Structures are given as structure tokens and as C-alpha cells.
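The other protein chains are all here in position, but one chain of the complex has been omitted.
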Amino acid sequence: MINQAGREIPDEHLVDGIEVFQGQYYREEYEYKKAGPKVKASIKPKESKLVENLREAILKSELKDGMTVSFHHHFRDGDYVVNMVMDEIHDLGIRDITVCASSLGTAHAPIVRYIEDGTITGISSSGVRGEIGEAISEGKLKNPAYIRCHGGRVRAIETGDIHIDVAFIGAPSSDEYGNARGKGGKSDCGVLSYAMVDAEYADKVVVITDTLAPFPNFPPSIGQQDVDYVVVVPEIGDSKKIANELLRFTTNPRDLMIAEYATKALVNTPYFKDGFSFQTGAGGPSLAVTRFLKPYMIERDIKMGMVVGGATKPMIDLLEEGLIGAIMDAQAFDLPSIASANSHPRHFEISTSQYANPMNKGAFVNKLDYVILGALEVDTDFNVNVITGSDGVVRGAPGGHVDTAAGSKCSIIVAPLVRSRIPTIKDSVITVTTPGESIDIVVTEVGIAINPRRKDLLEALQGIDLPIMTIEELRDEAYRLAGQPSDVLFEDQVVALVEYRDGTLIDVIRKPKKISFDL
Amino acid sequence: MNLLHSSIAGTVESSDIQIMISPRKEGIELILESSVLSQYGAQIRKTILEVLKRLDVKNAKVVAVDKGALDCTIKSRVETAVFRAMDQKENLPWEVM
Partner (left out) sequence: MHPGKKRVRRTMMFLNAHRAGLVKDAYIYKPDSVIFDLEDAVAENQKDSARIQLYNTLKYMDYKGTEKLVRINGKESKHWREDVRASVAGGCDGIRIPKCEYRSDVLLVEEEVIKAEKEFKRPIGSTLLMAAIETPMGVINALELAQSSERIFGISIGAGDFMRTMHAKRTAEGYEMLAARSQLVLAARAADVMCFDTVHTDVNDFEGLRKDTELIKNMGFDGKSVVSPKQISVIHKVFSPSEKEIDMAEKVIYGVEEFAKEGVGVFIVDGQMIDIAMVEGARRVIDLAKASGVYGGEL
């Protein structure tokens, strides 16, 4: 069946009530009963939930073949937890496991062999970077992978689309009774937002830490009332890779140009007034926008009412200068943000559900005025691809892209027109991650395109000294420079399903065909 | 035009292409590796063959390692490799290139 984004979804995946994508607000007022975990009461007092080691914890959690385990990715490229746990699960001979991670990255390449040998037969994740993505694209995973954005993962868990049997929650510090925090240890990550839904909805919850804190380790991100076992390991991760020392400000002149145009466009839209809300990513141009906004804010005496994070140092600086009212944080990227989270009186940790779940009673993304986002590809319908690379292999992550674009009043894509010969703006994206109706402005170093749906923004930016072009003109310029690209060729086999935040299917990813141009 | 010996031109820097060319008895052999093979492999091959044809090189083995070079650069590197393989440094036939 063809969905509203123009993509063909094979009928064999439209079972058990799964529908095709029918618009970003299609499921407005959708009613459901929340799912819940099976809980074993702990009435008899006990001093501690500590178990000897991971193996013990897995055995006690009664993990069996065919079950689902979950992980968060607050430790980013420095994570040791996923590999540690999967090694143990494999060694215990448990098979046919579904891994429900908030994201998987290059640090998790070692689990590819578990995909190959059938230990892991299902994956739900936002990111599928590096070798894991390659393995999925080659069709090595038994069941098609589910690519879910942050809000979508929470929705899937809270509605019961996914049931987590055992959640493994890495924590920088925990007490013996399971109160876990994102700080107080050897490798702090600041917040544990992604893990909160796991703790509340998984049948069994195992906290893994390398720093045992005195009881009670308060205020906890993960509470003792949800935790079954606590395991102490030598190291939960590589602290240098968990927190970027300092995200470097880009000095790339192209990125700076893009950021300047994006900032100039933003400040000329009607939402730029005192108390505006804002979110941006950690990539080159995105981070630079945060810096470039400051002089405009000071000149017009405008403060940011709320920033939703991913938090980074430039934001912390603005917070400390009194230019931001509050930071609502779902992920801390660097050391300054980690230190500020839960210490600064206006820097708050929020759960991923509070942040982006489309099916609760109102998430923070709905209160956003602006979001600055990246893109691998954008097509002439303004659809965005952040998952598949130019060769058709899965290598990216939707993250909060889909959620923030849908919720914000003005979503702005920042990207170079062409990346190493690959046009960013093209006729049709390889994979639709975020539908065009959610994207308002596209900024490249060559020109800016405004979604024709947004006549109000077109009017606001008329007469401003900015290179406004149509999206077709941007595509033409990209093709003129790089040449018209050939379509990437795929086999029929579906290797991954791209789920929209509301549970409908917005696209499928197939196995790329092997090609050669040798003579 | 016949190549006197093998030669190399270009680099493996982003947006460049490295061309290694060597004499061959008969015909053109091409081995193409590219970071943008899916989308531009066909175009890259076309450009390389066109340049060889224009310079009247009928027999050569070409090994190309491409990192997203535009057609203009591909043309430049192939031409450079060919002229180096013929030890020709000056009086290039610019009007045919």
C-alpha cells in the first residue's frame, strides 16, 4: 500500500493493526490503555539488591529465548554495557533475543557476530551506525529491524507495541537498593532520560554501575521501586567518549555561512520574541546557530524562555548569563552540560516521554518555537532522510528529528548543498524519515528554500537580504555541480522498517544491490 | 597515442580522484573504486572513457580510486596521468582538451 509520504509499504508488514503513515497528526486523540509490567512484590525487607555479577543478574531475571532486552545510549561511543550484557547472554546460550535500544552506535560493533549467529534476531533502535547498520543492510538480521525515533520508542513501549522483558540500565552511580543517577560516578552522563520508560515498563530491571553510592542515592533518575537487581562492574564505559571534553566550535567557513543564513532567517520570523523556545543539535552549523543568535537577542532584548536539549556548552553559557529561562534536558553532550544538569536550579532532567512521546497528554516538543536540524538528504517535497547513506546502507539515526519537526512551529534544516559530490537536495530521498509537511525551512550555503505550505514564513522573509530560492532551484544547482545522480538500486528483501513516531509505517529499507563499473 | 610507461595523478583526498594508468597491449581495462559508486559510478566511468577517447588513448589499464571528485577534476586527473605517462610536460594540445 502507498502511504501519504508516497512510499510503498509491502502488505505483509501491515498486520496486527499496523497502518501506513497518513499524516503527521493522523493519530490526534487516539485512545488506548497503557501497557504495564509484570511485577513481583518485595514485601519482605531486604538490605540490598546487589548480585555477584552480570551472569547472576541475567539468570535471576529469568531471561529466556525469544525475549526482549533493552538499553539506553547515554554513554554514546563510550558505552561498555551493551557489549558486556550481550556477551553474557550469548555465553549462557540464550538465543533469539530482540534488542530494544534507544540507539546503537559504532561502540556496539562487537554485537554484529551475535546478529550473525542468531543470538540476536530482532532490533529496535534509533541509530544503526557503523557495522551494525552494514549487517542490517546485508540482511543478516533474521527479522527486519525497527527504526524508531525517540518519541516513537517511548510510545511503542507505553502502548505495548513493544514489551521489554529485561531492561539493563547502565548508571554512573547507584546505591544497593537501585536508586540510580546520571552523576556521582567515574563516567557521568548527566541524565538518564532514555532509561526512564524502560524502568517503568520492563518486567525486570537490572541496574549496572561502577560506583556504588551510599543509600539513599537521591534524587534518583531511576527509582528503587522499579529496580530488581543491582550489579557492580569495574567500568560502565570510557569516560572520554561518553562526554565530549568540549564540543569544538566549527571553524569551517561553509558551516559558518549556513549558520549565519539560518540565524538571519530565524530572527526575521514572527516567533522570535521574548520568551521564545528553542532546540538545536550538536552538529557544526547547528551549534553555531546558538552562538550567532546571541547578538540578535541582546540587541532586541529577547531571552529564550525554554531550551530543550541535547544540552551543550553554548547553551549552558547562555543559561548562566541569564539569557535562557530553563533547560529541559533529555541528553547532556559535554562535560559542562553534565555538570550543570540537576545542579543549576533552572537546568532540569526530563524523561524521553515528557520530551517527545506523541501519544501522551502533551510533550515538550509541542511547545517548541524553533528547532534546528541536520539532514543527509532533502527532496523537493521537503521529505528528509537521516537514516540511509548515499549508497543505500543504513548508517544514521532519526533521534528526535521526527518529533521536534512535528512539534515545533518553525523547523529549520541546515545542510551543505552537496557533500563530497552527493547532492543533499534531490528529486526523491532514498528513505523518508521525517515527512515534508513537518519541515518549514531548508538552509544551504547557496540558498534558502521555504516550504510552499508556509505562506506566512514566505511573507515574513520577503525583502530580507537572504538568497531565497525554490527547493527545485536548489536541487537544480546541486545537480548542476555534481551531475544528476543515478538511483540507488535495491533488491526486494526488506531489511528494516521505518516507523513514524505515531506507530504507522512511513517507509521500508531494502538490501542494496551490489554493483561494479569495472571494464 | 601510446603510453610509454605507467604513471599516477591526483590524490585520495576528499573530492579528488587518484588515477593510475599503465600501458596495455589492447583495449581499455578499468577498475573503479568510489565513495559515491551507487549514484555516480556510471557517470565516472563515462567521463574517464571520454577523456581517453578525446586524447586518442586506445590501449591502457586504468585503476581509479575516487573520493567524490566532480567531472572537471576527473577529467583533469586522467589528462595529467596520460601526459605524464607520455612524458609530455609542455605544448599540451589545450584546444582539444
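For this structure, a couple of remarks:
Order of writing sets the chain letters: A and B. Residues in each chain are counted from 1.
Note that in this section a residue touches a chain if its C-beta (ideal position, glycine included) is under 8 Å from a C-beta of that chain, and two chains touch if they have at least 3 such contacts.
For clarity, every value in this text was computed on a predicted model and none was experimentally measured.
Across the entire complex, contacts from the unshown chain go to A, B. In the complete complex, the residue from B:Leu3, B:Leu52 or B:Ala69 that touches the missing chain is B:Ala69. The omitted chain makes contact with just one of the residues A:Ile94, A:Ala107 or A:Leu256: A:Leu256. Although one chain is hidden here, its contacts on subunit A can still be listed: residues 251, 253-254, 256-257, 418, 445-446, 465, 480-481.
On the side of subunit B, the interface with the absent chain consists of residues 9-11, 13-17, 69-73, 75-77, 79-80, 83-84, 89-92, 94-95, 97, using the contact rule stated above.
In the analysis below, only the chains that are shown with their structure count from here on.
In the complex of the two chains, the subunit B residues touching subunit A come out as 14-15, 28-32, 35-45, 49, 67-71. Residue ranges of subunit A in contact with subunit B, taken from their complex: 390-392, 420-422, 481-483, 485-486, 488-489, 512, 515-519.
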